[in-house]
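Note that one protein chain is taken out, while the other chains of the complex remain in position.
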Amino acid sequence: MRSITIAAKNAFRISVEAENISPDKLAPLTIEQIGSLFVWQGNRQKKLSDLFVVEGDDGPATVEEMTIRLVGDFSQVKRIGEGMTAGVVEVQGSVGMHAGNNMLGGLLSISGSADDWLAREMRGGKVVVMGNAGNYLGAGYRGEKCGMRGGEIEVRGSAGAYLGEHLCGGSIRILGDAGDFAGAVNQGGTIFIGGSTYLPGAEMSKGTITVKREAKVLPSFLKTEIVQIDGLAFQKYAGDNVDNGKGELLVGVGSS
Amino acid sequence: MIKDAVCSFCGCLCDDINVEVEGGMVKRVRHACRLGSSKIMGHGRIESPMIRKEGKLAAASFQEAYDRAAQILLAAAKPLLYGWASTSCEAAKKGILLAEEVGGVLDSTATVCHGPSVIGIEEKGLPGATLGQVKNRADTIVFWGCNPAEAHPRHSLRYSSNSCGRFTPQGREGRKIIVVDVRETRTAKNADKFVRIAPGSDYEVISALRMLVAGKGDVVPEDVGGVSKADLADIAATLKAARFGAVFFGLGITHSRGRYKNIDNALSLVAELNSHTKFVIMPMRGHYNVGGIGQVLAWSSGYPMSVDFTRGGPYFNPGETAACDLLARRDVDAALIIAADAVSNFPRATAEALADIPVIQIDPYENPTTQLSEVVIPCAVVGVEAEGTAYRMDGLALRLRKLVDSILPSDEEILVGILESVHKQRLLRANEEA
Amino acid sequence: MISGRTLAQGAGCESKMSPEFFKAAAVCHLSEKDFKSLELSEGKNVLLKNEFGQVVLTAKADAGLPDSMVFIPMGPWANVIVGKETGGCGTPHFKGLEVEVAATNSPVLNIRELFSGMGVSGYV
Partner (left out) sequence: MIVKGGIVYDPANGLYGEEMDLFIDQGRMVEQAKGEEIDARGLLVMPGGVDAHSHIAGKKVNTGRIMRPDDARQGTEPRTAVCRPSTGYTVPNCYAMGYRYARMGYTTAFEAATPILEARHTHEELEEIPIIDKGALTLFGSNWQVMECVRDKDLSKLAAYVAWGLRAARGYGVKIVNPGGGEAWGFGANVKGINDPVPNFDVTPAEIIMGLAQANEMLNLPHSIHLHFNNVGKPGNYTTALETLDLLKDIKPSRMRQIVHVAHMQFSAYGGTSWRDFESKAPVIADYFNCHNHATMDMGQLLFGSATTMTADAPLEYGNARLTHNKWSNHDIELEESSGVVPMVYFRKMLVNAVQWAVGLELALLVKDPWKVLMTTDHPNGSPFVNYPEVVTLLMSKSKRDAEMATLHEQVPKRTVLGGIERELDWTDIAIMTRAAPARILGLEDKGHLGPGADGDVSIYNLRPEEVDTSQDHALVKKALANAKYTIKGGVLVSKEGRILAAPPGRTFWVDAAVPQADTDRLMIDLEEKFAKYYSIQIANYAVQDAYLPHAKVIRAGLPVPLQEVA
């Protein structure tokens, strides 16, 4: 195994884009080479070592062997773990937008919270967030028909609006609440929300959305039966009928 | 007397304005509404460029102002170039070039009005038409969350409710007007049917209408967003019975809970109505050329607003790259505000972020943004003192005329001045380094 | 609370420093019932308060408004009580905000006073 630590030298006011911080990019490089990779801060292209301190095992290693630990304030650092196929990225604290976007494999774990667009267009691997996630978790890019297609996301806290928009596959589990329009245009993925949400499953055509507590349900969903899951009662709905959708929406009954 | 001038106030771009000019001054304006007349007649202006010195704005020359503006932009890692809705496309073109040159983010006031409409259109497309098509054909018009009686005073007479055309010779009498809003506006008072919906329920109401239009009403509950199912069924039937229907929508729907999803859903409703009859939909654009900056930006960068040029290749993502996002996150370090009053129009906490960074203002008029600007550059008013292109709310391009002379440069000329200063200073720096 | 365009606010929006704009935009519309229940009369002021801020405006009865809803012309006064959150899509929530309304004897701030606390601060 190869483990390296990247520490942010300070809190960044102007956000940093660091798509190079991923196991795939770093595994084949030595510590020194890693330091000379590029990152962007606004219109300034900088060396990674200008903004971060890199320490740990020297390379190279395979992607699978690679663990990257991020310490310090990464809340304004975007695109961490973009497109990673394997290995581990461990964020000790919070992370900026677009972490794990286009992720194909490996593990991205975040001990704090994640900003918007976490795991955008994810295809595989696993993302775990101990805190909250922002808007557009596991969603697609603007105008795209597909968001997340595969993999697994777990958020211990809450998630923002448009959770899993255009979801085409994979599963998302939120222990807390989710913002408005969770699972909009779901085309085959699975979403579980431990808390409440608002207007879930708008225009969903396939897939399942389970909301344990409360949800305002759209007038275009057909109320069907009450089902029991793990000893809890859920009201089942079919929809979204505006598009003759065959999705399944389950909303907890009377649990509190 | 200048005939058929184009009014540069709102997105209606009325082009039948007659203006009497005497001794280089506008004496009288005919055909324009109160909003347009007031603009064309002219009022209090910033007279000289100003640069802040020891905390106070002091008069400076244009060249000094350009140089200081260029210096601020060049020093910034992430400058924001915001506004563009009340100026010409020619200025927008130079602005985009400037944003590319200094590696900035360019955003328009669409971000605080029809930005959500743009995102909705990205989801569903826009089934629209030119306004003349509505005038000549529409027998059913829906105003959803908009109030043209106050925001676009001549809209109804020239293009919609009260206009007459080839297949609509009776004008208002031959039309059904439906207004959907949370309050009974002046527009609502003149409607055949006013549908009051609960605030934030637009999405649900539209979903219910989509169900009813498609004949799937059995699923719809008895009350949606404060409107009875019977009422909704009645509206759905009216829409389907139209020979040509038009939906105009405004900030009542883009600013409410649901945002772009509301528009997204409305676009689908209109698309589906076309399986039964003919229907079009369009946003009521506020500032006269907010449509134009969107068009120019789209053909220049591929995206219609909120374009981040910091890395050289355009990147777009409202929610991340829009002016309000960047300011709320304090993720900018300089701003050029042109043809917009960001300080007044942004939420207080967002506007406060502007006080922390150097601001360059280009505007004919003093406003709260002036008060916290580092550089203030007054300009000629496009459509009155300068020529240029603007795009009407339906996307139609018109050429604005120059009615009177001004000693002030146009926005375009000012931006060219700043661009030249950017080049000059960059060359100087390169020489120094060499 | 909802904010939106009015004819008078529109006419003044390119002359923001003018008294006309003040008159047009520093007002708060309430339903007739709410107007009465707050014991307001023509020219009286209301204080609007929420998590984002507070602002004093001249009260106006508006028959078109339902109860429990206030309307403020869009502009700097309304924006004091609008939050900076953009909800992931770039546009702040200008409409549909919860706000507490009370009658007040405090004066309405004019536009310069409104921004007096927001001067140019110490950037470098």
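Remarks
In this document, chain identifiers A, B and C correspond to the written order of the chains, with residue numbering beginning at 1 in each.
Simple rule for what comes next: a contact is a pair of C-beta atoms (placed from the backbone, for glycine too) under 8 Å apart; a residue touches a chain by one contact, two chains touch by 3 or more.
None of these values were measured; they are calculated from a predicted model.
The missing chain, though absent from the view, touches A, B when the full complex is examined.
Note that of B:Gln295, B:Asn367 or B:Ser410, the residue touching the chain absent from this view is B:Gln295.
Among B:Ala65, B:Ala129, B:Ile177 or B:Leu419, the one in contact with the hidden chain is B:Ala129.
For subunit A, the residues in touch with the chain missing from this view are 141-145, 243.
Within the complete assembly, residues 3-4, 6, 15-16, 89, 93, 97, 100, 118, 121-133, 135-137, 158-159, 164-167, 243-244, 271, 274-275, 277-278, 280, 294-296, 298-304, 309, 311-316, 387, 389, 391, 395-399 of subunit B touch the chain that is not shown.
Going forward, only the chains that are shown with their structure count from here on.
If you sketch which chains touch which, every chain touches every other chain without exception. Spacing of subunit A relative to subunit B, judged by their CA centroids, is 34 angstrom. Distance between chain centres (mean CA atoms), subunit A to subunit C: 38 Å.
Residue positions of subunit A touching 2 or more other chains, listed in rising order: 116, 135-136.
Subunit C has residues 87-89 in contact with two or more other chains. For subunit C in complex with subunit B, the touching residues are 2-7, 10-11, 13-18, 52-53, 62-66, 69, 71, 74-76, 79-96, 111-112, 114-115, 118-121, 123. On the side of subunit C, the complex with subunit A involves touching residues 87-89.
The touching residues of subunit B, counted against subunit C in their complex, run 10, 34-35, 38-39, 43-44, 52, 55, 86, 111-113, 115-116, 119, 147, 149-151, 153, 182-186, 188-189, 196, 199-200, 251-252, 254-257, 259-260, 286, 306, 318-319, 321-325, 327-328, 341, 343-352, 355-358, 364-368, 371-372, 374.
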